[in-house]
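Removed: one protein chain of the complex. Kept in place: all other protein chains.
Coming up: chain A.
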Amino acid sequence: MHGRPRTAPKPEDAAASAAKAQKLRALQSQFLSYHHSRIYTEEALDASAKLLEINPEYYTAWNYRKLAVEHRVGESGSSPEYVKSIFDEELKVVENALRQNFKSYGAWYHRTWVLSKGHSSLDHELRLLDRFQKADPRNFHAWNYRRFVAALLGRSVEDELQYTEDLIGNNFSNYSAWHNRSMLLSEILKKKEQESSSQDVISKEYEFVLNALYTDPDDQSGWFYHLWLLDQTFKVKAPLLVSSWPVPGFDLVVSGNVSFADHPLSSFSEFTVALERFPVVLYFNQNVEGVNSSTVTIQSTFVQNEDVTWKPLSLQNSPASKVWVGYLDLSGVDHHSSAPYTVEIKLGHHQGIMSSNGLQLSIPFDLSFTVSVKPLETQSSKDEKVAWEEDKFCACETHLQVAIPCLCYDGITVDNKYEPTTSDWQIGTIAEEISQIRNLLAISDSKIGKITLARLLMAHDAMSSPYATKTVHAEEVLGLYSELMKLDPSHYQYYKDERSLVLLQQLLSSRETLLRYCFCYRGITSPSAYGPICLRLNNQSISRMGSFDKLLWVQLLDLSDNELHSIEGMEALQLLRCLNLGRNKLRSFTSLDPLRYLRSLKVLNISHNEIGLHSIDTTRYSCSASPLSHNGEIIWSDDVFPPEDADVTNYWEAFMVFKSLELTQLDIVGNAVTNEKFKSFLLKILPKLQFLDGQNLHQI
């Protein structure tokens, strides 16, 4: 009962309603008996028409009329006039029904069905639509029907574009018209393959939409269109490699022979990766497919190209991903040789790595680095646990800073055949829009205006530096989001999340700022004078994590005392061994899904979060192994999970995350989910666990 006031029925109204009801009930049962007996007489058809005029949603009556049409056409012989009159009759019934309810799905479809039979004139349709679209310019049934009719009539895209322009001219708040315009314009842009003419089209659209934005800066309709237009302007079309591990030119030191019993930090010395196989991570600017041994070639003495299997790091098992990983096997390496091995990786020289819209990697990349093997010097005691207390960290010594292999990406790849993919026209357009929106904001406090400006400024930075190493406008954007948090408190958390992403981008944009967050961990007996490097972004009021492309080297990460409710994207950090997520806002085990991809993770702190506190799990469907999403790796069958093991089904979320990890240390205290029963379940599924909530399990 949309939009009908709540009033107590007066007795006389009730009586009238009962009488009406009785009449309609009689009509409906009369109709059903005709339908079930397949009676298509004049009288029966009249009854169905009358019924549909009163109740256009009575779908069975529309079906009946279709049956009747087929029956009558079949009997009519071949007189085209008669056939036409049968269909014309239907168009009349639809029109009457639409007058009663122009949102009736059944009525609109009946009309579509009649017209697609090809016996009716189309002349009347646009006039009819004009009438309905004037009465309700947002009626999506009418718009869908319009697209159908326009196609039947062969109306030109330009004519339909003009129609949206007329409607927007009448009322620029018509989001439906803006939507249709975006569909039509996409077609036009597709046709104008040559860049310059599509640029003209886009430039004209900016003028058009700005007019609307100026008329009422608080109306959303034009802004969504504007945003879409921006996307058409600065969308980086071709895929690009934006970062990798190892970075080009890096000298990697690897120590072999690490078995699971070792302490998670024992093999750290300066920047050493301790694995028998180590990961090569390729990070692109968008999802790509086709990373495999024929599109990526590896040249080195210890590994054969074909032996490396590239895997997309995509939750939900999609074949496309921004991040790909391949593991290089070190078993063939002579552990006593101190000479570094050179590894060269070439990609993009052969076609095959491409985006979802079929565009190939724009620039070939060659990245080379060296690997040298160093035997383990000492081993720490098993009984040492990783502690995250403040006094365990000290500022990085200058000589160690060299070992932080970050951010050298920009310079090195430029040596390849890097050419800027953004054109002067794109940068010019963005700059022009920035100044237009600034002008508009000078006269209005438009919320979406501010969001748009923030996005424009970030887009401008991204265009002038594709590896996001220059964040000229970050301060201003942070300010805009802070303002928005006050201006529009209902969407506070959205602005806070966006702000966090910009903040992280700023923190990680230069070596200088990054080093302020890098510390040496002194909490363990280390073979070298200095402990391993830990990136500490704790207590930064971050509500969303991002910039993972800058963090591929990180092995120890402290994100405690933030407001994270998600770790989306963390699957890219393949080297991660110790992770502190304590005192955040994680709501469920399914939100930890990205951890399942981190083979090196040994130490995890998720204490004092909100796991088990909420009845609604917001990541129930985005986690890859959920048996609910029918695409998981876990086949929820009786073989894997004996039905009598109630724990596994009760704690399937925890089981899903932890069963693929080999944690030695876990802190989970301070979550609603933890109780003795749950802890004993954890011990069962984490056989290598040594410390649980700080307690040494081997000393009990």
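The rule is short, and it goes like this: a contact is a pair of C-beta atoms (placed from the backbone, for glycine too) under 8 Å apart; a residue touches a chain by one contact, two chains touch by 3 or more; residues count from 1.
Going forward, contacts and distances are computed from a predicted model.
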Record-based protein name (UniProt) of the chain missing from this complex, from "Ras-related protein RABB1b", "Cytochrome b-c1 complex subunit Rieske, mitochondrial", "TBC1 domain family member 10B" or "Geranylgeranyl transferase type-2 subunit beta" | "Geranylgeranyl transferase type-2 subunit beta"
Of the residues A:S17, A:Q162, A:Q351 or A:Q695, which one touches the chain left out of the display?
-> A:S17
Out of A:G169, A:G332, A:P489 or A:G694, the sole contact with the unshown chain comes from A:P489
Which of these, A:E95, A:D219, A:D329 or A:E483, touches the one chain of the complex that we don't see?
-> A:D219
Out of A:K50, A:R138 or A:K192, which touches the unshown chain?
-> A:R138
Residue ranges of chain A at the interface with the undisplayed chain | 1-7, 17-18, 20-22, 24-25, 28, 32, 36, 55, 57-60, 62-63, 66, 105, 109, 112-113, 138, 140, 143-144, 147, 173, 175-176, 179-180, 182-183, 219-221, 224-225, 228, 314-318, 320, 489-494, 497, 565-566, 568, 591, 614-616, 618-622, 624, 626-632, 636, 643, 646, 649-652
